[in-house]
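This report concerns only the one structure given below.
Note that one protein chain is taken out, while the other chains of the complex remain in position.
Labels run A, B and C following the written order; every chain starts at residue 1.
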């Protein structure tokens, strides 16, 4: 799960990280009011789950409250990477002496959380990693011991030779790590971490990605989910316990198992079609889930055919077939449907489906070809 | 540092351990008022830094508030192992189905914190350990991982076969370990841990010893120090940064270094005397510390002679000699003093002392014999 | 023959009285796996299906029955604790089926398992099956048949699909292992490839990867440098968009890292024949046996 910059700032603040003030506005008037409260120059920043806000015009400096209102007006409603900006963060502009990068990421290769610092802040860390990796100092944290004070200190001295700045940075690094662990993060970034001419180190921007699997025990973090920023179909799927991701194609895919679902999408493409989605209904043959799957796929107006690909391992194919029949009794599906069921009790399943007027197949390649043809209108 | 039962109960409660109510009284009237508030039977328990309260008459059951007043009156002012009871804890009497023991102790041998449980509760665990150790289940915690849930669970099932009780106990074990770590304990005990006829598991008694070395970062725990329960001389020594323990003898011993101080006490005994105290003045030659050392030793009316044993390693003996001279200019010491200074610049030191009228020696055995003779009055 | 399990493997099932645990315990017993004990705290003393004794702790189960392996079917919130417990009890092999384990929990569970000298497969995996010998996990016994092909995969049903197609074409398997779809897992491709290389009953290996991470790339180099047996591969997720988690917690393209194209080209560079479709794996394997 992604959370917004202003939410990540709240979490950091709760862990003691010095984060300058800042408030969220959903209207230009609100932004003006907030800016007036601070006085002086402010920054207005789009709160949206997409990178590259700056380049997209989502971050603007405003001279005063009236200007903040104008800037907020320009940013609110902006489309950034397909997402509409609904909120802006208004924060006093900071005096910046230096900008650095500080990030923690769950690293699969080393099976540890890796802390990265770079004195080249405010930039894209992936770009720095690709072009001059020597500018990034990395540390793999041994989770058994946690981040040790001397490790935080060594990273801090890699950023600042001045002891006063380094001591502040060491504290911030430890606090960020605590926040990262406590909030179930897989990524947490402060970019830039600034020092001011007065010798203070502060977190200006903040980004956090949360491990979905950790949310069940983090109700406070779960509460930060911005449902408005979610795709409605994806939200509906999530709430029904389905895993769904919308794509641009026209063949709706409903599969049991994530790997098989991806392979099915790939096969749609292989046979000249375009998958409309990733949808994993898991091992259940519960008609409720099948109903929801139909509702989600049919709500995508681009979808022209629906493809079921079910491998009955533990799941019995006849159970799934009954689920599909039951679901289509409850809701009307106008689109052509191609179904493949293989494995345990497949013959029974095919009989059930045919009796109820469905196309029923047992081969994965065949059903994909059929669904692609249906979507292309080259099949009845 | 020891803390009282009522303070340990506070810490446990803050970590979620179910601890029944209870309040502290310093007068019988207060005890009566508290008991009246609870209604019904109460327990009145001496709050004193000594074991074996029960046997010493420091724990009594009272039928009602009036009775609680009487029982408190009997307990307050009682002497238990040389300590006067100044406070009692008044708590509602609990219905007890079973009593168990739960403790955590810092174990030097395994270099880990060891959790011990025994279904024989309410008794002296050292006695159980000596007589039937198989009744105690132990677990050494690997501090890198902390107490793992399955470990707490296994200990809990060793206490209770009933899952409802075991689940509560597992939670309490984990909470006790958290409290133990957070409060810098070297020992934490719940004895007894009871189950009630209604199926609840609760901590009735609680005991904690705190690592003195951890107190600097635990102001809330340091604040629990009961200065009234401390020996005044020992408190004065502690506040001056001296390590002092009063004993029953008549030869006051002032030594630099703990090992040498113990060896000096032993030598006093070896030569037929009785040491009046352990006193380590450390490596400093600061006259202030020497003044305090004199004040502490002379405040013990049993003391008949004062023995200085200083090994000048890094410390220069002449510095210490000057410190002693300076100190005796500031306060008047009526008792005979024997001083031994060996090591760096010892000749210089002996000269300084002799010039100022002190007995000055260089051999440890000789000075001890001399101080013992002085105390016995068999020497001028 | 087989890898990681054999006819002597004796199993304790953690969560045996749960819905999934009880179902799959029956399936495992039916397939011939020696299930010697179950664990559900608070249900110690019961007997599952009148044949498998249930204990409160894994330690007790191991002490009383000598179980050498554990299968974990407990809810995600308790899965890492179950892994710690199994490792602590001294079993050699731990198979964690549970999906949805927080990755932060695995950060400490993995070194613990290593320190205790155990092998963890999973979490979020279907487990493993040695056709004709036994199975631990949820892989359906009826789709496999004994033979020379080792299968290692990050997926569940996609693996079943491949096994099923091989079996239909008369090609049997030595051992089939699903290593799990999470970003942090106990046993990776290389561990399995090394075991297959050493296993006399395995003649060729099919490796089924997916988007996310670099485990397949590392495995490809291992195949090039250390394997004499033929390996063929398939990667799921060629059409997956970047930055989205495709069902599996580990199936996500981060930045430009972990794409199917990158993995397929790593395979090809290391002489691993790459199937465009799952069905193509059959022919690729057949021609190499």
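Observations
Here is the rule we go by: contacts are C-beta pairs under 8 Å (C-beta built on N, C-alpha and C of every residue); 3 or more make two chains touch, one makes a residue touch a chain.
As the structure is a computational prediction, the values presented were derived from the model and not from experiment.
Here the chain not displayed is in touch, across the complete complex, with A, B. Among the residues B:256, B:292, B:305 or B:328, only B:256 touches the chain that is left out of the figure. Summary of contacts with the chain left out: across A:153, A:196, A:298 or A:356, the touching residue is A:153.
Seen across the whole complex, the unshown chain contacts chain B at 106, 108-109, 111-113, 126, 142-144, 181, 184, 186, 211-214, 216-217, 243, 245, 247, 255-263, 265-270, 275, 278, 280, 311, 313-314, 342-344, 364-365. Mapped onto chain A, the footprint of the missing chain covers residues 145, 148-151, 153-154, 157, 161, 163-164, 166-167.
Convention: only the chains that are shown with their structure count from here on.
For the criterion of most C-beta pairs in contact, the winning chain pair is A-C. A straight line joining the Cα centres of chain A and chain C is 28 Å long. Contacts with at least two other chains are made by residues 108 of chain C. With touch defined as above, residues shared between interfaces to two or more other chains in chain B number as follows: 145.
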